[in-house]
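Quick one: this structure, given as structure tokens, is what I'll be asking you about.
All protein chains but one are shown at their positions in the complex.
Naming follows writing order (A and B), and every chain is counted from residue 1.
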């Protein structure tokens, strides 16, 4: 044993404290220019870009649990931009580009792994949809192709080409499709933000929002009251609950979304594979585990329990896709609360309350958007103007019946 | 009765291709399995547990606030409680599905004129229900009905909780269906109605479940006295 370690063993102070990724907790200040509710990826990314691009550092991120312990920790980390609408594709492609540079930018490895994502078509109607998505994606800067069964066999030799008697007819091959270490993304942003002076307060729950003459003036927390110039709400599955504190009713319903992971095995699966018809997607992590998930639970609920029904149906479909998986053991399963909109697009931008900004409705698909959400929300806070990229996602779109429909391009792929 | 092939008829069971070794007869203008070859060769009355496809037999449905009263007025037996059935001596079976829906069926060998009944049972407050060409009608017979069903269905179908005259609408082998407990040819049987689109799947699934009790397909001759 090196003697230097012994020195630390006998020392009363923890020697790495000064160099810790995150500063130790401090008292809440009475006033911040910006309060961000929710210390998930979206919250800390917003804080990071506020500090980095706009020099705004009198910012507090208030998190009721711990950093990235919400959906940021629970998602299956599919990153892609092959959506259907031009609004969606433009927005998510920007996010994918930011993701590609994050490890460098943070000097912190987020294990970004660009392995491509394959979505399977089992019907002619699905192929038509894929053709459109291919064109839209290419047009707005993504890399996507429509491929035939032979190419699918070459990409994924272990795939059953006739799962559940629904033959695979074609594939949407999204070359930009990727995955990353979700915790590292939150930590990278939090580290970069706090180094620039932003305060991250964990175990700090917002319990009320003070609104005066239609304008937000502060928030109440389990650690006391804080006044502020503006608020960014980024609380994922709790969007309607925190929104109600500010008197805002939302076009959102909260459903649990479950996922599970098997024991690790030798690498055999490079791309992320998803089948909308079988409500199932599968990918192998860098550690060799198979992660799989499907659609949200069938009815609204604020509860992160796991159910037998979902396990049964999801596993049945996963085994159809990869029959040898029947011999594998399930290691963990979990759920997160997803804030679903009817058009499967987010709710971003202004709210009915002045200086109260929304980053909500992220449902089952918001991990991939973490960088671009942070960047656009920071720009909104700093300039007071809604960035072009997120204008289509305003909450007001529901009042004018101008939804941005991404349901078909989202459902079982996230 | 002369033997025929189902292809000669516009109307035949959804799963007629599954009845490979079968002898068909004409019933109500359609091809119906009389018996299976190897069974008639062996000269047996049928397997321990039988599964019979009665999909082609006539039936119709009605629903609406006036449907129940119309049945009583027509002098037809009307099941008193929701989810029960009655069976008359002439072979008319009346299912009461929920509060306001009724199906009228003719069991094998019945002497009722369903067409005339259907024309008679019309009035405001009665809406037709089409249950003939969209549903398969399978009949399971034998001594282990509840044991077989316990393998594919979560509802307790043992005699003490599912007596003759009861019916349940539930999920069996993961598809929706109606299970009816009644008598045919002096035997307790379960009539099962399920979407015609999944009839072939259900036929195979039920036979698979019946396997351990010596179950096999059987023709309608086993259900006629």
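Simple rule for what comes next: a contact is a pair of C-beta atoms (placed from the backbone, for glycine too) under 8 Å apart; a residue touches a chain by one contact, two chains touch by 3 or more.
We take it that contacts and distances are computed from a predicted model.
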item	value
Chain not present in the shown complex, as UniProt names it (candidates "OB-fold domain-containing protein", "4Fe-4S ferredoxin", "ABC transporter ATP-binding protein" or "Sarcosine oxidase subunit delta")	"Sarcosine oxidase subunit delta"
Omitted chain - touching chains that are shown	A, B
Residue of A:107, A:154 or A:399 touching the missing chain in the full complex	A:399
Contact partner of the left-out chain, one of A:53, A:66, A:302 or A:324	A:302
Touch residues of chain B, complete complex, unshown partner	82-83, 97-99, 154-155, 168-171, 176-178
Chain A, residues in touch with the chain not shown (by the definition above)	240-241, 244, 249-254, 298-303, 305, 307-309, 342, 398-401
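The definition used in the following text is that only the chains that are shown with their structure count from here on.
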item	value
Separation of mean Cα positions, chain B and chain A [Å, integer]	52
